[in-house]
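Shown here: the complex without one of its protein chains, the others still in place.
What follows is subunit A.
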């Protein structure tokens, strides 16, 4: 089958083919018997390897979870199974969802199906490539700072990060809990909308989910939008001029089609990536404290260690380099003497960002930004410099810092042969508008 032929892409960490075939036969049988069909009847879905599926391994692409088997389902998984989805396998990603290129995986890097010497983006690289290469129909990833939207952009498909609090995080391995959301990869807005409708909504196991019905999108008549973009974002020196040109040309076409387009000042742009790294590494250092070699996961083989040494040895052998780097930075910003200057400061910046964003949405329906400053880079190109890698997230972390929903819409092709998209965002819990806007822009 296709997944085996495309094995060199390394999109899947594990494929559950026997199970999937048995489930497909069962569903065929039930359909023939006239049983009513679920919303996802027979839809083949891949899961990023950070989403728990009962009685199946779950690794977060880390050695530290190499023998772990989930003892429960993520709420999103329960909801998809209840609608008769076929879960085909777990997909490769950066270790603990930390990375922008899918080169930090204990199971090896993932290749972009469009050009095998380029990265697929990250951290949900496997989830993006699986949809890009037709190795499943739709897939789930997780988006803490762009980990769904950026790989979707690099692979030429749709990637949605819902509003913070739209989809339950129960059963999603935590990276930074006030940023993490499960997100969706697909080829069409109809597919994104259907999957969102199924996985969204209240959950007694995640108190941060909004008590509201799941959003239901149906194709609506074309509307006129008030669209803003950030001047500083389009004028950023790191932005590929061809991407800038494509987005400006397209917005000009939208203007001619009757939409309002306005370039607005966003003087906080330079602070968003630093604020993001302070807050997410702090949360990660706390969340990843649970990996202790006692209750589950990897345990050092060294014997006769004192307890603290045992924890240190286990964790140092189990975690990869990028994860350790981030835990250490997070420990630093939370440590005595530095807490206020870094952690509290970043929380204040986050407050300013949310206030500014709410003001913008009083006058506009949509904010437009590039999804990423460049198209997919070559494998190995940014491995030596963590900061260069972090700056690649400049346009995506904004939605996670403020909690608003964002989507990467695959509209463009670069002269270097790679696809790229544009990112659209709306106010909190306004996914239906976001999907309608995206659908409209894809029709033109």
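To be clear about the criterion, contacts are C-beta pairs under 8 Å (C-beta built on N, C-alpha and C of every residue); 3 or more make two chains touch, one makes a residue touch a chain; residues count from 1.
The working rule: contacts and distances are computed from a predicted model.
Q: The complex lacks one chain in this depiction; which UniProt name from "Sugar ABC transporter permease", "Aspartyl/glutamyl-tRNA(Asn/Gln) amidotransferase subunit C", "Assimilatory nitrite reductase [NAD(P)H] small subunit" or "DNA polymerase IV" does that chain carry?
A: Going by its UniProt entry, the chain not pictured is "Aspartyl/glutamyl-tRNA(Asn/Gln) amidotransferase subunit C".
Q: In the full complex, which of A:10, A:285, A:408 or A:423 touches the chain missing from this view?
A: A:285
Q: Even though one chain is hidden, which residues of subunit A still touch it in the full complex?
A: Touch with the absent chain occurs at residues 67-69, 71-72, 164-165, 178-179, 204, 207-211, 268, 270-271, 273-275, 277-278, 285, 289, 292-299, 304-308, 310-313, 315-316, 319, 324-325, 327-333, 335, 341-342, 344-352, 354, 385-387, 390, 403, 428.
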